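A short worksheet on the structure shown next.
One protein chain is absent from this view; the other protein chains keep their places.
Right, chain A next:
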């Protein structure tokens, strides 16, 4: 088949390929949109817009290449251009604000959480899931983004650099900071789950 022909697909063929190659990514894409916007309607709009843009530029998409990274990149750009501008979110991360958020978070006050520490039930699992999601959502969007891309979606640093339009070094340092913020927040849940790696440690909580 000549290249010209390959570039000018019939509408039918284009639609078929579009669905076969790009629609399987909708799950991760929707989750990414939701974790960025933290709103189901906005996530819907964002994903829809992403697919329409992808359809418009589908001729430029090379078959068999990384469809997931391509769509994530389109979505992230749409988010910045159309969604983030509307919100009052600061363009740059205000570290002080983040830190004070963590400092004011009343860890001790949650006696109920401690009481469940020896239960390995589904309910606890779900509760922890909510708390983890809450901790993730409380991160500034740039930090949240790298955690999602790396730890939840399994993108490589190189793919992340392309999706986010930043150097790999920045990917690494941003990821590092994001994880440090999350770590603090999550440590107590890790312990609740019995994931504490240091079993020699003395936990001076009286129970």
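Observations
Keep in mind that, in the parts below, contacts are C-beta pairs under 8 Å (C-beta built on N, C-alpha and C of every residue); 3 or more make two chains touch, one makes a residue touch a chain; residues count from 1.
One rule holds in what follows: contacts and distances are computed from a predicted model.
As stated in its UniProt record, the chain not included in the shown complex is "Zinc-finger domain-containing protein", which appears among "Threonine/serine exporter-like N-terminal domain-containing protein", "Zinc-finger domain-containing protein", "LrgA family protein" or "ABC transporter permease".
Panel shows chain A; residues 11, 15, 18-19, 23, 26-27, 30-31, 34, 40, 44, 47-48, 51-52, 55, 125, 128-130, 132-133, 136, 147, 150-152, 156-157, 172, 175-176, 179, 182-183, 186, 189-190, 193, 195, 197-198, 200-202 of it touch the chain omitted from the view.
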